[in-house]
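The complex appears here without one of its protein chains, the remainder shown in place.
For chain A:
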Amino acid sequence: MSTPDATLERTYREHYGRIVATVIRVLGGDFAAAEEVVQEAFADALTQWPRQGIPHEPQAWVIRAARNKAVDRVRRGVRLGTRVDELEAVARIEQELAPPPDGTEWQAIPDDTLRLLFTCCHPSLAPEAQVALALRTLCGLTTEEIAHAFLVPPATMAQRLVRAQRKIRDAGIPYSVPEADALGERTHGVLHTVYLVFSEGYAATDGPELLRVELCAEALRLGRLARSLLPRDAEVASLLALMLLHHSRRRARVAADGGLVLLDRQDRSLWDCEEIREGLAQLDAALALGARGPYTLQAAIAALHAQAQRPEDTDWAQIAALYAKLCELSPGPVVELNRAAAVAMAHGPEHGLALVDDLDTSGRLTDYHLLPAARAELLRRLGRDDEAVASYRRALSLVRTEPERRFLEERLRELLGT
């Protein structure tokens, strides 16, 4: 027997985004009105369920409440995003938001969720606004939660969301799935937004830890959603694989003292086997769909790590080859640095060092602490200790986060034998 709170929370998590997606459409694209309507419906559930008991069909109850509120809104003459005839609008709302017959699940219209996903990730919205809007509308996170996760004041986040909703209305951003000729490009933007949410949660080494973990979980939810809505898209499957394979290591990545644990020192028994299995399956699916993009290559690299029982079992030659391809496909100094590290593991530190030095003299990564850190590590392995010490010191002068500083200091101490 579950409590009203638990049932309500589950209903909210699972259905908020899907219900909002349809209400936005029946209310003519008005995000703010749709959010109010659905939130009021859940608020009613919050007060009524403890008194009247959990309804037999919780989800149908919320949909019925949302429908009544949407109809009220139209009848009260609240101005809609587009001009709609009142009677026509009411009839449409009643038809589109009809609760399911008893004993059946309400099937959200997948097209609506897809519309919502593409609208939240419209390129004419700033990336940070896209992320906020997706978390708020599709995942049902509160403004405070999103503000917390991105370390900005709630008022700033509220303003960002209001501006985004206003821009959708005033600039005429359509509530639709893009035409076939623009779909590829726009899907790329959607994936970028989802990946941004994930990276924000995954890479963070400061801020309220639990909420950051939450961001990764929400990104996975969005990734799974995109995967189910765009089943023929290879890059979507690749991104989901990539996120799952990284996420599978989350418990092994952070030491008890909060410090970062590098891949070769992680306790691999802490890796999440279930997520690894799912990630590998998604990668296979992506490859079967012909995936060859940057997310695919990164997922393939993560998969090779995930499949190594011990660090020494890692197929570094293959990883170095994948990084070489990634450098061609999406060139960038950080990717090149990762490639250098893989080459060092596969073919010897002197080969890796040559690549790092090229990158160093190119001056494209001057303020990035990981360049001298990687250089120091390779010099140490080559027995050039004095140069390694100098490089560690340079890395320490650039490092910004506390756990990474501690990590570098420890390495330096080991080298100096103190």
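Following the convention adopted for this analysis, contacts are C-beta pairs under 8 Å (C-beta built on N, C-alpha and C of every residue); 3 or more make two chains touch, one makes a residue touch a chain; residues count from 1.
Note that in this section contacts and distances are computed from a predicted model.
Hidden chain, UniProt protein name from the list "YciI family protein", "ATP synthase subunit alpha", "Chromate transporter" or "sn-glycerol-3-phosphate-binding periplasmic protein UgpB": "YciI family protein". The chain that is not drawn here is touched, among residues A:6, A:98 or A:171, by A:171. Summary of contacts with the chain left out: across A:182, A:329 or A:416, the touching residue is A:182.
Among the residues A:3, A:124 or A:159, only A:124 touches the chain that is left out of the figure.
In the full complex, the hidden chain is touched by chain A at residues 79, 83, 122, 124, 170-174, 176, 178-179, 182.
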